[in-house]
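With one protein chain removed, the remaining protein chains of the complex are shown where they sit.
The block that comes next holds chain A.
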């Protein structure tokens, strides 16, 4: 099979599974109910190997790389699937980059879907950093973490947390610590209920994934993976919102004709479509770059440009979807707001497009400078 055929099969299989298990009514019921995420959907996805897609076969994964993991995530985004793949893949990427004993031990459990993992870091204009209010302490029995991280995506679904923080000695470090949604995680009410958020209080044992020497590389691997997965999710969200809007524009009549025949509507839909298609191409390129050359400056740039475009496209497409639906787009029963929430949530949580572009530009300028020195 060609790569395109493999991708097509994978997308088809996930789309079929989601059609049965993750219809918009299911998502709506979950989002409006007390559950924080769709555990039974997660188990179904686990059975078909979704959690292990990017991980190598030596760790029990599918060895499909980020390219296919991103394709799968687009399908999940399309259906607003309330499952923690973005966070999980970020942690997997970190562990693959670290290659330490601790990493080797945990990877198979994350690959099989047995354990869900999420990421707790601080955030600066340059991207992820050590969490502000967490300290790692080395005691006689090993490491422990103490402190609080106010907002952690997917924490209510997670059993394991990858924490970036500073040690008592002032060194940066990355740690794994087990958490329990029923204790220490305080579920937060967020704009987008399909991606649960939690405030996490840490006060217990941890294992060090990497010390100061590997820290930057490993954290960058996690962040790049998270950005690509989130961007793929946004392509799905934007594509579906565009599809809904176009369907409505074809069938809703005002002034004796389909509203899609008015240029205000058809041009807006066309803009939405073009934005999402460009994002899809950029995301595919970025995911491919992650597979081929994860540590390079080019990859860093490609990932950021893809994420910026994808988030912008998703916000524009979901806003347009509301507008094209008129008053109906403002009702709770119509799914338009759920897509808008997911897009806006992604933007607020991980990927401010202007910051991502600034990071990309900085990387471009930096690599130019190095070229001219060489």
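Keep in mind that, in the parts below, a contact is a pair of C-beta atoms (placed from the backbone, for glycine too) under 8 Å apart; a residue touches a chain by one contact, two chains touch by 3 or more; residues count from 1.
Quick note on the criterion: contacts and distances are computed from a predicted model.
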item	value
From "Acyl-[acyl-carrier-protein] dehydrogenase MbtN", "(2Fe-2S)-binding protein", "Acetolactate synthase small subunit" or "Amino acid ABC transporter permease", the hidden chain's UniProt protein name	"Acyl-[acyl-carrier-protein] dehydrogenase MbtN"
Contacts of chain A with the absent chain, listed as residue ranges	123-125, 150-151, 188-192, 197, 254-256, 262, 264-265, 315, 319, 322-323, 326-327, 329-333, 336-337, 340, 344-345, 347-349, 352, 354-355, 358
